[in-house]
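Working notes, structure below.
Shown here: the complex without one of its protein chains, the others still in place.
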Amino acid sequence: MNKKPWNVGLIGCGFMGRAHSNAYRKVGNFFDLPLQPVLKAACARTRSDVTAFANNWGYESVETDWRRMIDRKDIDAIDICTPNDTHREIALAAAAAGKAILCEKPLARTAAEGADMIAAVERAKVPNIVWYNYRRVPAVTLAKQLIDAGKLGRIFHYRAVFLQDWTISSELPQGGTGLWRLDKNVAGSGVTGDLLAHCIDTAMWLNGGIDSVTAMTETFVKERKHNLTGKVEAVGIDDACAFLARFGNGSLGTFESTRYARGHKALYTFEINGEHASIRWDLHDLHRLEYFDHRDDSLTRGWRSIHVTDREMPYMSHWWVPGLQIGYEHSFVHQVADFLEALGQGKEAAPTFRQAQLTQEVCEAVLKSAASKQWVDVAGE
Amino acid sequence: MNKKPWNVGLIGCGFMGRAHSNAYRKVGNFFDLPLQPVLKAACARTRSDVTAFANNWGYESVETDWRRMIDRKDIDAIDICTPNDTHREIALAAAAAGKAILCEKPLARTAAEGADMIAAVERAKVPNIVWYNYRRVPAVTLAKQLIDAGKLGRIFHYRAVFLQDWTISSELPQGGTGLWRLDKNVAGSGVTGDLLAHCIDTAMWLNGGIDSVTAMTETFVKERKHNLTGKVEAVGIDDACAFLARFGNGSLGTFESTRYARGHKALYTFEINGEHASIRWDLHDLHRLEYFDHRDDSLTRGWRSIHVTDREMPYMSHWWVPGLQIGYEHSFVHQVADFLEALGQGKEAAPTFRQAQLTQEVCEAVLKSAASKQWVDVAGE
Amino acid sequence: MNKKPWNVGLIGCGFMGRAHSNAYRKVGNFFDLPLQPVLKAACARTRSDVTAFANNWGYESVETDWRRMIDRKDIDAIDICTPNDTHREIALAAAAAGKAILCEKPLARTAAEGADMIAAVERAKVPNIVWYNYRRVPAVTLAKQLIDAGKLGRIFHYRAVFLQDWTISSELPQGGTGLWRLDKNVAGSGVTGDLLAHCIDTAMWLNGGIDSVTAMTETFVKERKHNLTGKVEAVGIDDACAFLARFGNGSLGTFESTRYARGHKALYTFEINGEHASIRWDLHDLHRLEYFDHRDDSLTRGWRSIHVTDREMPYMSHWWVPGLQIGYEHSFVHQVADFLEALGQGKEAAPTFRQAQLTQEVCEAVLKSAASKQWVDVAGE
Partner (left out) sequence: MNKKPWNVGLIGCGFMGRAHSNAYRKVGNFFDLPLQPVLKAACARTRSDVTAFANNWGYESVETDWRRMIDRKDIDAIDICTPNDTHREIALAAAAAGKAILCEKPLARTAAEGADMIAAVERAKVPNIVWYNYRRVPAVTLAKQLIDAGKLGRIFHYRAVFLQDWTISSELPQGGTGLWRLDKNVAGSGVTGDLLAHCIDTAMWLNGGIDSVTAMTETFVKERKHNLTGKVEAVGIDDACAFLARFGNGSLGTFESTRYARGHKALYTFEINGEHASIRWDLHDLHRLEYFDHRDDSLTRGWRSIHVTDREMPYMSHWWVPGLQIGYEHSFVHQVADFLEALGQGKEAAPTFRQAQLTQEVCEAVLKSAASKQWVDVAGE
């Protein structure tokens, strides 16, 4: 651990704060990197909360005002783990202060906010990345490698869903800690920005840009008690969203997300059908990739369930031995590893803010289509 | 086999002619019915073909002109297994002759043709049914029973796909025997009428009517040699079709079908998510139904894979013993059994022409939406 | 259906009588054979039962004494579907009368009975076969083809189980119709002869002879009411049996069967591990074969789930189209097809009585080992 230290200031100590902290602590044990993350400071509004968090994870110091943290000279990078409505403001300040920025997804509530953030980081020339962590689940990275190697040939279809069931009860309130994702003002949108953003990011990474969409959204529970006001208020977010898409490469896409699919906790699945081969993946069994290759001998052709644990597999030589699976948290470790590796070489690691903005633009087109009931072209850059 | 005979005249001796003939021959061995099907006559244009077919299946006689068969007094029922462009004309004649009619799906090429057929059978008061056979796969019937029993509660989502991969090669011609499904004039449409029609029929049977849709279609291979003309001609059918739907009960639907999904032969799957429980089914393992019930104890809650072979299961007391699966062909046997049971009681068996017309109307709205790039309301009755 | 008739006399009108009758009725519709089975006569002790059965299946006549049926000159083949304690006697008489014999498995209660039966059919030179139907499930036949083609290389392991759960209740009686399998005198043994016999037959077909075994058996419910005496009597059969085996080719085998495996109805599975590749099969999804080939590219290597429905697959060109599965009953159709094809060519179809006797000898060694708590060598011939 005698690597050059890289001092992280984390803003937001919720679920994502934990996932990122774990990644920073762990990455150096498994990857040989040019920089060693140091948990320099954690920031949250409530001192007792942030102190407990920092104590638990080994942060050296705490802040309760994110502006103060950004002002600190001993911080190299700002990690934004706060709700979506704060991303833009924090990122602009952090960029101005010359910090590297690691921002939770979605980049922002709107494409306009995202555009401001891109401008800021590019003007300041600071390293930046968005935590679309599922790209770095080994099975997903393997899918990318197979596609890039041309195994699938011409692509005809892409389909993805992200299904959850945690908001079915109408007794569940909206807003406040743990429930800000149901608050339109804070989250920007419902499943579109929260879950479909993941699907869209992966889809465009694997299959290229999306040209146009037609969408529908629904809010099944129209009113919920708001935790901040204590009053029953209209629910502004989309509980469910589905859309059809045309990709730039001529293939067709279908996408759906909901928090009302009983029996599914985080069932993010995608499938891609090519001329020669097809691929499927499922977050509930994230260590497997399914692959069908039509060029196999006709008597033994079938969907292959690849247990992505061999050392040849992406990232897996850093972990255990074949057959022993890793889990969700490791995708964050991989993102830190790739980011620091790139940083050491003076390169970018994907997805940058600019790359993540493509997802913002598709989300915006989706929501616009749902509102207008028209096909909507995705904004170019 | 001393039941009252019920004389069948089969028109069309292709794949469906085989499936239906098998059902007629077999049903009496496994179901105690008021009527016993008799394979009275088979009809196809080429004498040698129909003779071989009749010989193979035990038909007592052959015809090469379907009008002659309809004229025969010794025929009780006409089974229409011919390509879609002939359904209307045959059905009108058969109805006029007072025959019961069993028509392959889809009912017709267009809703207008379907409307004529409904008028004909209702005027003639002849028993009529359409072969949407998947309703009578035991696992699908079980799904219907669970939904009707209220196990799912309020429904939020319905999703279905029907994926095949047999037309990916651009070398495959269109038209003629075995390939008329690629010929727009004969088939009426591509996957919409062929495959999505199944998905739509099941969906509305399980989840009620569809109000409106937005769709996209694609023809990936634009030109194919036409078997009848010998020339390369434009392909008129939809190779793929996806649509979003709003059901009358407020739930959302997503549907997709294609013949370009490498690795899938006949992957018809549906899933329905309700407030309390969810259901999934897959034609590639048609003897299983997956079921998730949120009311199960939280420590043992999970998707149940129900092996639909116990005697309590729909239709299964007629077959073997628990654990021993039946297959595709049995769905046709069940349809004949139900039709004859109803006939013996002077009742209708579903889906009648009128009921199957609902699917025609959704298909029509889907194709209209794809052409217009607009949401389209499904025609009422 | 103008093939040369082949007149079948069926003895025993229970579950297997149905399965065989269905096969005889159906085989000519799907296979082009030199002979056409004719359901000439059915035989059972109770006239009303056999009459109803014959009526249902279209048998031309009935007998209530199997000796009378064997005496009939218009019968070409005797199908023995009666309980195990009658196999020997019927087979000896049928052979003496020059009939072809199709005998339900197991061949007999004991190897000694089996030896008498072999002597009889070989002396009389009558065609003979035992209904080890699972060999002719297409996925199992495919396994055989892959092994014979050398895909697996040297074999290291074979493992099979046959798990059921229908006798767990101690309230279930033993003996009489439907329950003779629990009556030692009639069945000869419990799961060993009933279920493990299937596993052993397949195992030796796929992997060659078994040299020696060590076994354990258990009778979990020690006493049950006997249906024939009305009294509670000791249960003589093995409720469960497991054994270890050494194959002649040096590979190791593990086998287990029980009727006390809650949740399994007819879970017959086998797996075979070779130097280069492995194979798995499961009766609960009998239309699939799982295959792993180590020679696949290391990045896409995985267990393949082969949906055994393509036309290239064994027997499948006779049925429907790719993706549409067949079921349990079709294995019997295939056996009749192969038997008649062989008969037309003056050849044997496997397994003959002599081939099926190998399974008797293993069963005998297994039961002897369980009783003696010693390793037992399997008797040679």
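Going by the order they are written in, the chains are A, B and C; count residues from 1 in each one.
Throughout what follows, a residue touches a chain if its C-beta (ideal position, glycine included) is under 8 Å from a C-beta of that chain, and two chains touch if they have at least 3 such contacts.
Because the structure is a prediction, the values reported are computed rather than measured.
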{"item": "Contact with the hidden chain (one of C:Arg123, C:His294, C:Arg311 or C:Lys347)", "value": "C:His294"}
{"item": "Selected from B:Met313, B:Ile326, B:Leu340 or B:Val378 as touching the chain missing from the view", "value": "B:Met313"}
{"item": "Option touching the unshown chain, where C:Val62, C:Leu107, C:Ala139 or C:Ala240 are the choices", "value": "C:Ala240"}
{"item": "Which residue of A:His307, A:His334 or A:Arg354 touches the chain not shown here", "value": "A:His307"}
{"item": "For chain B, residues in touch with the removed chain", "value": "142, 145-146, 151, 288-291, 293, 296, 298-307, 310, 312-313"}
{"item": "Chain C, residues in touch with the chain not shown (by the definition above)", "value": "152, 156-157, 159, 161, 163, 165, 168, 214-216, 218, 220, 240, 242-244, 246, 250, 252, 254, 256, 258, 260-264, 273-278, 292, 294, 303, 373-375"}
{"item": "Chain A residues that touch the omitted chain in the full complex", "value": "1-2, 15, 19, 21-22, 25-26, 28-29, 55-58, 164, 166, 264-267, 283-288, 307, 309-310, 319-330"}
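Please note the rule applied: only the chains that are shown with their structure count from here on.
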{"item": "Taking each chain's C-alpha mean as its centre, the one farthest from chain B", "value": "A"}
{"item": "Whole-Å separation of chain centres (CA-atom averages), chain A against chain B", "value": "42"}
{"item": "Separation of mean Cα positions, chain C and chain B [Å, integer]", "value": "36"}
{"item": "Approximate Å spacing (C-alpha centroids) for the pair chain A, chain C", "value": "55"}
{"item": "Where chain C touches two or more other chains, by residue", "value": "288, 307, 310"}
